[in-house]
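For this depiction, one protein chain was excluded, whereas all remaining protein chains were kept in their positions.
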Amino acid sequence: MPRSGLSWQKPPAARRQHHCCGAARITRTCPNKGQRDTDTGIIVSMTKKSFSAAIGAALLASTSMVAAQDCADPIKVGVLHSLSGSMAISETTLKDAMLMLVEQQNAAGGLLGCEIEAVVVDPASDWPLFAEKARELLTVSEVDVIFGNWTSVSRKSVLPVIEELNGLLFYPVQYEGEESSKNVFYTGAAPNQQAIPATDYFLEELGVEKFALLGTDYVYPRTTNNILESYLKDKGIAEEDIFVNYTPFGHSDWATIVADVVALGEDGKQVGVISTINGDANIGFYKELAAAGVSADDIPVVAFSVGEEELSGLDTSNLVGHLAAWNYFQSAESEANEEFIAAWKAFAGEDRVTNDPMEAHYIGFNMWVNAVEAAGTTDVDAVRSAMYGQEFPNLTGGTAVMLPNHHLAKPVLIGEIQADGQFDIISQTSEVPGDAWTDFLPESAVLTSDWKDLGCGMYNTETETCVQLTSNY
Amino acid sequence: MDKTFIGRNPSVLWFLLALGLFTAGVTILSEAGLSVISTSFVKTLGKTLCLCLIAIAMDVVWGYCGILSLGHFAFFGIGGYAIGMWLMYARTEGIVVESLSSQVIPPTPQEITDAIGNQIFGVVGSSEFPAIWAFADSLFLQLLMVILVPGLLALVFGWLAFRSRVTGVYLSILTQAMTLALALYLFQNDSGLRGNNGLSGLQNIPGFEDTPQSTISLAFFLGSALALGLGYLLFAWVVSGKMGSVIKAIRDDEARVRFLGYQVESYKLFVFTLTAIVSGIAGALYYPQAGIINPAEIAPIASIYLAVWVAIGGRGRLYGAVIGAAFVSLLSSWFTSGGVPAVNLGFYTIQWTDWWLVLLGVSFVAVTLFFPKGIGGLFDYLVRKPS
């Protein structure tokens, strides 16, 4: 396969016309184009093993070849996910998912007549490196869009760079909210799309009266638990009926904490656990839970960070009935989902599972493709305007809509863990619009985000002023 | 004195010359001049210079004085946090004051503080200013803290450790415990330094909002180069002369030096504290270029890497530390960028993002076993060859 149209042979002046450093990119300093052409990313085109869609690619090959010749240069998609270090466990999957999506799109004829090229870099779970790599992607590789990040701290690290250079980032993971950047589209869940509905489910359906909020000690659990505490108090749960505990990353000694949770039931109230425990610490937690014989009928646990991927690390037969809340489960029944799972297994391997952030990338990438086609250019400002109101079918059924606050309207699903490591979906809401600023903290309740009409991500509705145009990092 | 120590150590002049040429070259090639080197690379080079500075500090404490400290990144991190607090506070204050000024009634000082607190700590689910931020509004005081906090910590820690004659491996593990304790403390949200999120947006310098990053990064690059040059001079002076001899003697046989009547503990404490202060300064220069500091930066592994740089570069020679730090960190950055072409072995393709760490690990072993003098040892070859 020819590699990305041999761009180095082109005269420098003809390079990358579709997003030249023109007036549209106001804040972006003009990179020294043509002086050098050091694309540092791994250039991925169709060298991967072919999968079902590649048959389609062969059929389309003639047309896309012609198209590629019209194109000055491939459109570049930056993939900013850790491939090494502690977060590689979660993020490598998303990198693979992005490669698959790019491959599918190329098989379907590319974008604007150009081939899409994925530029993969490895920020190695090192937060400052995220900022460095983001700058490199935007100024050296000159990507048109970045899909990336998992942890909030890595996003906060990238934010100033993306805003300074007017880049575009699609962030696929559920997060704590309280942020709105002009240059970021949040395709994962905001607290009101995951935590609040799950808590409602606890209150309404399971009749939980006493809450244990267990989390890993970092910003997502901290903020989420803060929001939940305030929400629960609004709902009439007394302060002493909310037990909060934070543990370090990778915590493995859970015996005492599980015992504490069991002891919460001593005043005869129904106890429920809301878990924002992150990553592999969950394995020890669930093992201890199973060992202590805590069944979902006695003390239900709902987790916000446990998906199919995490469950593949342990035997779930003792955890049947415990819950997780997401916008997507692999077990969702829809044709689109079946196709997606089949394509994923063909691409990445039979034993691989799909999860919620993958769906977020799936929606985000397709929306971006549609927005680029609608705008006719990959120029960031034009694409951003075209993003508002973009609709794309969810894998779980229904349609995701991009809102002016850069969040999606998505349904919330609650699933029960099954013995095979999958989730049985027992509750699905209609689409919930994502809310950048929570309504349940007094400082945030007055804030709203609307980049389309108000042009401000942190707009104080009380004083009717824009607090700031950059995001808070 | 100056003449003698530089005369005795001609490498100082060579080093300063090389550093000067390098700095001038980068400046000319940067976006301020010929625009050959991108801003992100200038930042990388600037950060590398800071790492070189802490590496020579490490070299003095380990290569010259024989204390294998596995905790010097703690001081580096403290320096970064100290400057980061001012950067965050001042930047946020600017935003808050501007946003509050549009109100009908002028804000009270309390309202301004509350709003800043909410902006900085709202992200981590709190909004009150911890006591530790008491001086964050003063650049001068925070700069003072860059020097004082690492210095005092090193002084107290060193005094305790050296007084009880904790040496060798024990001391290494103790310093490692120190940096681990500090990292764990900072990881807590309750520490008041934003827990795991750390301090971010540090590349935006308050008062220079309209200056492009290309200029700011060049300025920091030049500042780092200056600091490295001065640091090199300082340490070259420290390790030469009589004090230098005593320090090296302590490395070689501590007991004998003590029997000769020297206050071994005082010398060690002096070296330990001085290098800690320089590490703090290096950190204060590093993190505004990196943009974010968080507790993971001072996890024990960072300090071990530091020791490895010095070992690879060559212990007991200051330029060795510089070479080691620059070589390994730049190579690391190159390999993880994915820019190194994959090697296809037919049955297996080596992706360097996957295999770089394996290569690095094996090369540590190789250097320790076969080149105990490190890369710097090659210079001995070159110098001795004619004779």
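For reference, chains read A and B in written order, and residue numbers begin at 1 within each chain.
Everything below uses one rule, namely that a residue touches a chain if its C-beta (ideal position, glycine included) is under 8 Å from a C-beta of that chain, and two chains touch if they have at least 3 such contacts.
Heads up, the rule we're going with is that contacts and distances are computed from a predicted model.
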Complex member absent from the view - protein name from UniProt, among "Amino acid/amide ABC transporter membrane protein 1 (HAAT family)", "Cytochrome oxidase maturation protein cbb3-type", "Signal transduction histidine-protein kinase/phosphatase MprB" or "Acyl-CoA dehydrogenase": "Amino acid/amide ABC transporter membrane protein 1 (HAAT family)"
Options A:84, A:152 or A:194, residue touching the unrepresented chain: A:84
Candidate in contact with the missing chain, chosen from A:334, A:366, A:427 or A:460: A:427
Residue in contact with the excluded chain [from A:291, A:342 or A:469]: A:291
Full-complex contact with the absent chain, from B:308, B:325 or B:375: B:308
Touching residues on chain B - with respect to the absent chain: 68, 103-111, 157, 160-161, 163-170, 172-174, 176-178, 180-181, 184-185, 187-188, 190, 300-301, 304, 307-308, 311, 354-358, 360-365, 368-369, 372
Chain A, residues in touch with the chain not shown (by the definition above): 84, 86, 88-89, 92, 201, 204-207, 217, 243-248, 250-253, 255-257, 259-260, 262-263, 265-269, 280, 283-284, 287-288, 290-293, 296-298, 300, 309-310, 312-315, 318, 321, 323, 414, 416, 424-427
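In this section, only the chains that are shown with their structure count from here on.
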Chain A and chain B, separation of their C-alpha mean positions in angstrom: 33
Residue numbers on chain B that touch chain A, as the complex places them: 31, 35-36, 38-41, 43-44, 92, 95, 99, 102-103, 118-119, 122-127, 184, 187-189, 194-198, 200-201, 203-204, 212-214, 287, 290-294, 296-297, 333, 336-339, 342, 351, 353-354, 357
Contacting residues of chain A [partner chain B, same complex]: 29, 31-32, 35-36, 38-42, 83-84, 120-124, 126-129, 131-133, 135-136, 139-140, 152-153, 156-157, 159-161, 164, 176, 178-179, 217-219, 222-223, 225-226, 246, 248, 443-444, 460, 463, 465-468, 470, 472-473
